[in-house]
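Every protein chain except one is present and positioned as in the full complex.
Here is subunit A:
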Amino acid sequence: KMAAAAAAGSLWRAGWRLWRGRAVVSWQLCPPQRAVQASAVLRRVSDEQKKEPSVSSSQFDLHPNDYQPEQEPQGPHPSYTGQGGQESEDYESEEQLQHRILTAALDFVPEHGWSAEAIAEGAKTLGLSVAAAGMFHSDGSDLVLHFVSQCNTKLCELLKQEQKQVQLGEAEKKPTDQFLRDTVEARLRMLIPYIEKWPQALSILLLPHNIPSSLNLLTSMIDDILHYAGDQATDFNWYTRRAVLTGIYNTTELVMMQDSSPDFEDTWRFLENRVADAMNMSNTAEQV
């Protein structure tokens, strides 16, 4: 009951963050026990007082065979509350470790889909036990959200680079419709290596417990795209434009799912038409 209440609390907080414009992307809505288990697992490896002194280094990939997942703690592990000061300088944070595991797991998605199996395989390549996959949600949610977040970050970097180039005069400023087309295309192209399993990812993103996070990721991405497109609306257009772009992105994504043309040219043509429609609509609206 406590876990359910805590999870519900996390969900509510996450949903509340949605109301704020640029909320921090923190999609780790793991119930408290997982955090405790994860920290306990990590602490155990770096704890130099444990029975296996050979696992004294905090770099996980040095002694892959020595790390044995002993009995999982029931409830709060004593070391969770106070190991302060004993960790070495390069102690990797839990979040960083999780990122590394999930990134490694992406290679196994084409084979295993967005699932705990892929995460387990990813953990193996890092020299960890497959039990490390227990740190994450069993339905592959964390993997999908991690991937989407990573893609959005890459997109942001790309947009920043382009903006810098324009500022330095190395590149021409693109007209809005071309900018939107190119940006959405660049973002959707990141899905190509995983396109077979993307429908599964979409269905995972639509699971009720993932909706706050996936919505958050979607809205931040759309906001970023429009920001770099030079949108300076401060009236209701702010909402209209974001809604329209979200529609364009989502529909194009769906078209891409069942596009079998070479290099997805049908999808890009669809995208071009939708962006043109949107520009037409806004021009007409201005004239009225």
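In the analysis below, contacts are C-beta pairs under 8 Å (C-beta built on N, C-alpha and C of every residue); 3 or more make two chains touch, one makes a residue touch a chain; residues count from 1.
Keep this in mind: contacts and distances are computed from a predicted model.
Considering only "N-acetyltransferase domain-containing protein", "Nuclear cap-binding protein subunit 2", "COQ7 protein" or "AP complex subunit beta", the record for the omitted chain gives "COQ7 protein", by its UniProt protein name.
Shown as candidates are A:Gln232, A:Gln258 or A:Gln287; the residue that touches the absent chain is A:Gln232.
Residues 19-22, 223, 227, 232, 234-236, 238-239 are the ones on subunit A that touch the missing chain.
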